[in-house]
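On to chain A.
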Amino acid sequence: MNLSDPIAYLSLMVFLPALGALVLAFFPRGREDAIKFTALGFTIFTFMLTLGMLMEDAGGVNFEAGAAEMQNLFSAAWIPSFGIQYLMGLDGISFPLVVLTAFLSVLAMVASWPITKHVKAYCILFLLLETGMIGVFMALDFFLFYVFWEVMLLPMYFLIGVWGGPRKEYAAIKFFLYTLVGSVLMLIAILMLYFNSDLTLLNSQQLADAGIFAVAAEGGNPQTVEQAYQAWLASDDDTARRFQEIQAETNPARRRQLHTFNILALQQMGQLENSPFSQNVWLGRSIQWWAFLLLLIGFIIKVPSVPLHTWLPDAHVEAPTPISMILAGVLLKMGGYGIIRICYPICPAAAYELAYVVCGIGVVSMVWGAFAALAQNDFKRMVAYSSVSHMGYVVLGLGVWSLGMWTAGPGGSATYNADYWKMGVTGAMYQMIAHGISSAGMFFCVGVLYDRVHHRNLNEFGGIFGRMPVYAGMAVAIFFAGLGLPGLCGFIGEVFVVLSVWKYSQLLAVVSAAVVILTAGYILWAIQRVYLGAEYRGPHGEALTPMTVREMAVAIPLVVFAIVFGVYPPSLLNYMQPSIDRQVETLAAWTERYDADREALQNTLNNDQEQVAAK
Partner candidate 1 sequence: MNSTFHLANLLTEPPGIAHFMTVGAVLFVCGAMCMATKRNALGVLMGIELVLNGANMNFVAFGSQYLQNGGEYLGLDGPLMALFVIVLAAAEAAVALAIALNFYNNHDSIDVDRADQLQG
Partner candidate 2 sequence: MEPIYWPSFFFYLFAILACGFAVAVLLSANIVRMAFYLVLSLAATSGLFFLAGQEFIGAMQLLIYVGGTLVLLVFGVMLTSQERFVSMKTMSGDWFIGLMAGGALLSLLAAAAFSVPQWGSPDRAAVENLPVQKTAAPIAMGLLGARVDQPGPDEPQRGVMSGYLLHFEIVSVHLLVVLVGAAYLARAKRKTAPAPGV
Partner candidate 3 sequence: MDASALPTLLAIAWLTPLASFTVIVLLGKSLGPHGKYAGYISVGAILVSTVMSLVALFGAWLPNHPLADASHHGASYEAGAHGSSSPNAHSGDSHADGRAADAHAADAHAADEAHESEKPAYYGDWYALGQWGKLKLTIGYYIDALTVTMFSMVSLIAACVHVYALGYMHDELHDPYVDHEVHVHDGGHLHRPGRFHRFFQYLSLFSFSMLGLVIAGNVAMVFVFWELVGICSYFLIGFYIERQSASNAANKAFITNRVGDFGMLIGMMALWASLGTFAFGDLTTPDGQTELGIFSRLRTAENDHRLVPPPEMVAEGERTFASTETTGDGGSNAGHWLLFIAGVGIFCGCVGKSAQFPLHVWLPDAMEGPTPVSALVHSATMVAAGVYLVGRFYPAFSPEALLVIAVVGCITLTIAATIAITAVDIKRVLAYSTVSQLGYMMLSLGLGGWAAGLFHLVTHAFFKSLLFLCSGSVIHAVHSNDMREMGGLRRKMPITAYTMLVGCLAIIGAGIPLTAFGLSGYYSKDAIVEQAWSFAETNKGAYWLLLAMPVVGAAMTAFYMFRLWYMTFAGKPRNHHRYDHAHESPAVMTRPLLLLAFFAIAVGWTVPLTNLSVTNLLHQAEPAGIAATSHGVLLPSLTVPAEALSHAPEIKFKAGLAAFGAAMTGLLAATVIYLWNTLNPAEIRQTFQPVYRLLWNKWYFDELYSAALIRPTMALGRRIAAFDRAVIDELIHGLAWLSRGVSKVFGVLFDQTVVDGTVNTFADWTWDFGLLLRRLQTGSVRQYVLFIVAGTLVLFVAVSTVQWLAYS
């Protein structure tokens, strides 16, 4: 296997954990430590693979920091008759999330050591889950995306339902149903888009960008896009053949469409001037309006946002600690990732129209989650609600379609300046990573206590600082990262988002800024009730022993990253920023065209009416 080929490297990254699951299946029962170490080995190796992309000349492919476009893009036919491809690639938006996933999987596996029940099954499911998660972030074919989405869902159901707390069945079913509803809605949207897509609307450059055919830029014979296009048409590729057939058809009435699941191609189509998704379909709304709505509901269930968030507290409360870490650290990010990768580029007109709804949902979640967190007495539930609140920032930041109508400098004409929008999206992305670290850390901190005293009642804690000073110090650091304290990771994302919102809507900006008070309120109050105080008066006080080395191994990396990302954001932004800028600039340019179109349309309508009136 040649690892310098993206198809091999990326596939390995995705399927290595699954492979590990397969290996574990042959392990004899009873060798629990061996099973755990093997599973840990696979997660570590996956993580090494992701890190390997950061290093040049390390063998294998590498991820270039300053590049904006999709990197390591590869495609292979999977189900050609439906245009389904095995298409994957990474850019600045997905790559950090993949690294985060692999990183948190390692930590979660380390945190899984206290699990004693059905260890083998647990590890297998865990590894399958990791495959699903990484796959979701790398898949660029809608069908493939959906498959990974579902692959991730099922292990999660079992992990909560078998290894969970007292009400685990209830929580698992709830999680499953909610997510399934989201998946179904997403499936409907995918099919809507699929059956209205048409590859033949795209020109050769767009097709190349979408990975329909590869352009050999280096190596023996560098090609131009056109050359590659011709070469592709001449090949015996099934899609190319049908592409030519349709193009050759001269009678418009008999002309068919070449449907595709390719997300990148769908993005291109969605942003066309005469997008096939803009036709009216129902209730005077266009296809993309409905598709956007369905996809959005699917994704905000995952985020989760108010009012579709109630599965989260239950799932978190019942799930075992490592699963909570994964759930909060990675799964929630998929919603945000879906919105930025799928909803906005594919359905820009609908997104433009509904941007306020998205932002509104984000702000409501922020406020709602914060208020609800204030009222919780269960430590884990409190943290779960804080996730709702923090993920609200993500939705808000993704939603701000703020285009400044002025250009800086004297004498400038009114042009679209998307700087504030870029800032918002950057903030949202940053917040996703930061929340991945801080929320996983928070759940871990809860888990450390729960493992010792077997309860999570905030009112029965107190004085932990005196008993477990090192643990308490790290926990406080992580909680402060969640609180958005400068110098820790939570601050950067929050402040980027909040500062960018004003340009879009002053009202939302003010409300979102107010959340900083509530956040401080519930986090400080929780810290006070758990860590401060004279002595621990709850049950099992004797079990409060200092942190073990294993636990430190989980907590220290989280604290370190929380600090690094808080102090020096360019460490992360260098990878993210170009892709975000590119996407926002593309959409800003689209908006400019779209607004001009709408203006022209309005003028035409007015003229018509005037003519009617004149007659």
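On the choice of candidates, all candidates are chains of the complex that A comes from, given by their letters.
Things to note:
The definition used in the following text is that a contact is a pair of C-beta atoms (placed from the backbone, for glycine too) under 8 Å apart; a residue touches a chain by one contact, two chains touch by 3 or more; residues count from 1.
Predicted, not measured: the structure shown is a model, and the values here were computed from it.
Candidates 1, 2 or 3 all come from the same complex, and the one touching chain A there is 3.
Residues 174, 307, 309-310, 313-314, 368, 371-376, 385, 405-406, 408, 410, 417-420, 422-423, 426, 463, 465-466, 480, 485-487, 491-492, 495-496, 498-499, 501-503, 506, 509-510, 513-514, 516-518, 520-522, 524-525, 528, 531-535, 537, 568-570, 573, 577, 581 of chain A are the ones touching candidate 3 in the complex.
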